[in-house]
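Supplied in structure tokens, the structure appears directly below.
Removed from the display is one protein chain of the complex; every other protein chain stays in position.
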Amino acid sequence: MLSSIRTLWYTFLHLFHRSETVQYPEEMPYLAPRYRGRIILSRDPDGEERCVSCYLCAVACPVDCISLQKTEEDGRWYPEWFRINFSRCIFCGFCEEACPTYAIQLTPDFEMSEYERHNLIYEKEDLLISGTGKYPDYSFYRVAGLAIPGKDKGDAERERPPVDRHGLLP
Amino acid sequence: MSIIHIDGREFTANPQDNLLQVCLSHGFDLPYFCWHPALGSVGACRQCAVRQYANPEDKTGRIVMACMTPATDNTRISIIDPEATGFRANVIEWLMTNHPHDCPVCEEGGECHLQDMTVMTGHTYRRYRFTKRTHRNQYLGPFIKHEMNRCIACYRCVRFYRDYAGGADLDVQASHNNVYFGRDADGVLENPFSGNLVEVCPTGVFTDKTLSAAYNRKWDMRSVPSVCVHCGVGCNTSVSERGGAVRRILNRFNGAVNGYFLCDRGRFGYGFANNPNRERAPAIRPRGGAARKATKAETLAELAKLPGADGTIIGIGSPRASLEANFALRTLVGAEAFYAGVSAPESRCLAIVVAGLQSGNVKTPTLREMEAADAVLVLGEDISNTAPRIALALRQAVRGRSIEIADRLKIAHWQDAAVRTAAPDAHSPLFVVSPAATGLDDIAAATCRAAPDDIARLGAAIRHAIDHTEPAVEGLSEALQALATRIAEALAAAKRPLIVSGCGLGSEAVLHAACAIAEALSNPERVPGLVLAVPECNSLGLALMQSGSIEGAIGAVTSGGAATVIVLENDLYRRAERQAVDALFKAATTIIALDHVPTETMAKADIALPAANFAESDGTLVNGEGRAQRSFQGVFPNDDVQASWMWLRDIAAAQGREFAWQSLDDVVRSLAAAIPAFAKIAQATPPGSFRIAGSRIRTQPHRYSGRTAVDANRTVHEPRAAIAEESPFSNTMEGYYGPMPASLIPFFWAPGWNSGQSLNKFQDEVGGALRGGDPGVRLLEPDGTHAHPTEATPPAAFERSFGRWLVIPRDRLFGSEELSAMAPAIAERIEPPSLSLNPEDARSLNLRSGDAIQAGFGAKLVQLTLTVAPELPSGVATMSAGLPKQDWLALPGWATLSRAEPVP
Partner (left out) sequence: MNPIVFGLLNIVGILLALVIGAALLTWIERRLLGFWQDRRGPNRVGPFGSLQVVADMIKILFKQDWIPPFADPVVFVLAPAVVMVTTLMAFAVVPVTASIGIAGDMNIGVLFFLAMTSLSAYSVVLAGWASNNKYSLLGGMRAAAQMVSYEVFMGLALLGVVMLSGSFSLAAIVRAQSGLWFVVPQFLGFVVFVIAGIAETHRLPFDLPEGENELGAGFHTEYSSMKFGMFFVGEYIGIVLISAMIAVLFFGGWQGPLLPPIVWFALKTGVFVGFFILLRAALPRPRYDQLMAYGWKLMLPLSLLNVALTGAVMLTHW
């Protein structure tokens, strides 16, 4: 009983506390770089698309709102198309966590309301940005074993030159 | 039976097995790489380590490789032992030191045995900080992609390719960490079973190039059980779909048919299903008017004007259409007016096959039984081109002798390297009698090249040598007589002799001879087998309907009896002479064609209806063994494409006739009632109302992705998935997945086993039949009441005729089968049409290999490229048959040959 009365008193005293509310949109809140907002596809430091169309974001997505199709050019994998249905997206960031190439990233932008649901379907051209996003240095193909134009077998990080298969020396 | 103790629990085991097999059969998760149920053990990867104890008192034990240790009675092992677990984790870590950082861009990812095993052993973090070895890749043709960096040197690929499939152009090179599995130089992998490397390789070294072109992960594809439509063997396949297109074919284990392996035609021939040029809407082409696309309702209104089954309408069925489609047509036009849609000679050959299956005492073996044959005679059939999977089974049969020797040396069968080393050259006798070289010659004890009639004569001589009460063959050369005796002795000495023949040569005499030999071999000590290969996926099913040939159909129309023709999934130009088919088109007032590929018949038909292909409809096929098997719908078209039997039912309904067929089961039921040969057909698979715990079986894996985005560019409202009314399958990821009837397994998956190796979890015992029995039901068994029909006297000896050559058809693995030839990957492998002569005959024509040659069949002239084949008998030419754009010819037939001006 006494504790209830004390609670009442303390709650009453909050009448004289400062309000924590931020008056958005007059007052813009600070959003950290790792805020989970609008999803983008980034490029690697060489300006090439980072997405290698591995489908891991799609499979990680709990609401199945990511869909894409792989295509290939000179050994490099690309998404032929890449679609995110933001009317379904819950901004959980699982896609970003699943992405092995840092291609898919969530950005500190949440102002993407639309009056028509179909305007929330973002295609690859809506998603792809020209920069590297949060990870300026990473390039998947520098560590992957595939040969791509400009990076032959053995040229990746921590790789030996290709083996001479006619030799028998260990 | 032996009792073994695994982690303190008792299990029964077959003492002939090794511990790995036993552990997997009892459902334990024990990682492995180099072992394969069909290839045996070599103990190369050191991955399946367990601790074995000498007796109950032994607490120390020792680490052994489960795959190299027999399951003898009272074996005590521990899988969960910390040292064994640590050992396995270390082995994976070592294997992974050189494995590239590639999974996101690897086609194997998500169904990779190496991924599964890495997760299973708990290796999660790479401690190795040094450099990785790399390899250059090779171009291996249109089927297989090569990425050698990923190799973990388990040797499965070469063990399959060389030891199992008899390939020669893939081998291991270099040594130690640097071993390289590839060809001598870039080039197409020659073996017709190269596609199996995709499934045999535990990681992404060999991957499916056709899948990679429009790639999706395993978890993103709907799969359904299907049956291969590219030859008469009836291999079970699993068809994967996404976005309304067939994406790939995987082997679907059926212990009685294809086991673990498919041929390349079956695996890569699916491309025809995605043909962008096919009709997807009905087309009406009034004579003298403009062709137009029509709606389904319009078309049916047009079709309602067709006559009923009154003799003025005939139907032409197809050996590549399902039983249900053929039966629907037969019901629509009446049994008398239904023609099988195969040529008369082929029809006669098939009748002999049916008789061979139904009568006498000799059973047609399953492929697994063929592998156990101890003497084989291939009589006149180029089996490696017409039914390649049977050729692979025969290749295993030939190993019987070396396994016998291994038995004598007390070497277990699974000791693959030891068995093969014990007697590398000991082969069970296999004899190949054919006009031209075959793919089995390399393992044959003896080969003989002869014209078809001579083959039949040799067959008769063999029969005489086995059973002297049978008539002898007069005028046989001494060498042939000796060969006949040798073959007869080998067959008679065997316990399970096998005679293989088929319709490939188009010779009834050869088929009769094969049946007669098998019948002569039948006695209480022996269990002979008779395999008669049929040309197409449903040839036998159609033959069981006992209808007229295509010539009969043409006669019925040109004689003025019938005016309307319905052609079911059949290109008449591939089945009969061009003039005859043209005459049919001219004489008939209306020709209605149903098909799912663009053919000449479809292009010329007055009404062309878009039918569904094997992936777009449910259907039953009967293979050469007489086994009825069901394939299921995996692709759901959103336009007018529908199964042929539905079109035919709708036509009947439009005419005011009621078939009362709502589902495929209804058709199957009427079929079983109408034709006694199909009485058992409903047992092939559970009915459409089949449910497990009230649920349908799901065809999409549980992590099928992108549901709410994949169609969002079209509509954001996420339309409901199409649901087949009567089907045991749900089209979505919702439904049952677990123990299920073998004929309904849509894809193989088990927790922790994402790769196809999860198959172990669906079998009675590893390598054995699927749980609940292998799929399919055999419709025919020999009744034993009367002997095979045989011709009393063998044909006269072949006499060469100067200036003319007997041209024999030669089926090709790639190109001779109509549907697979339309697949882009297969099309790349099709070589131009050619005609072969022996060198002497070529010289007499003053021609050399590669020259253009002209063959004259009466008035019909055909231009081909000449190849010289030294083994061909004199006076005999072989000619590629059934290639795209090649007109049908009555083969074997006589032709004049001459030099032709090279085609520009």
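Per-chain residue numbering starts at 1, and chain names A and B are given in the order in which the chains are listed.
Following the convention adopted for this analysis, contacts are C-beta pairs under 8 Å (C-beta built on N, C-alpha and C of every residue); 3 or more make two chains touch, one makes a residue touch a chain.
Keep in mind that this is a model prediction, so the values were computed, not measured.
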Q) If the full complex is used, which shown chains touch the chain that is missing here? A) A
Q) What residue numbers in chain A mark contact with the hidden partner chain? A) 4, 7-8, 10-12, 14-15, 17-21, 23
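Here is the rule we go by: only the chains that are shown with their structure count from here on.
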(Q) Roughly how far is chain A from chain B, centre to centre by C-alpha average, rounded to an integer in Å? (A) 45
Q | Of chain A, residues touching chain B in the complex | A | 52-56, 58-59, 61, 63-70, 72, 77, 83-85, 87-88, 100-101, 117-118, 120-121, 123, 140, 143-147, 153-154, 156, 158-170
Q: Quick one: which bits of chain B touch chain A in the complex? Just the residue numbers, please.
A: 100-105, 109-110, 129-137, 147, 149-150, 173-178, 180, 182, 212-217, 219-220, 243, 703-710, 712-713, 715-716
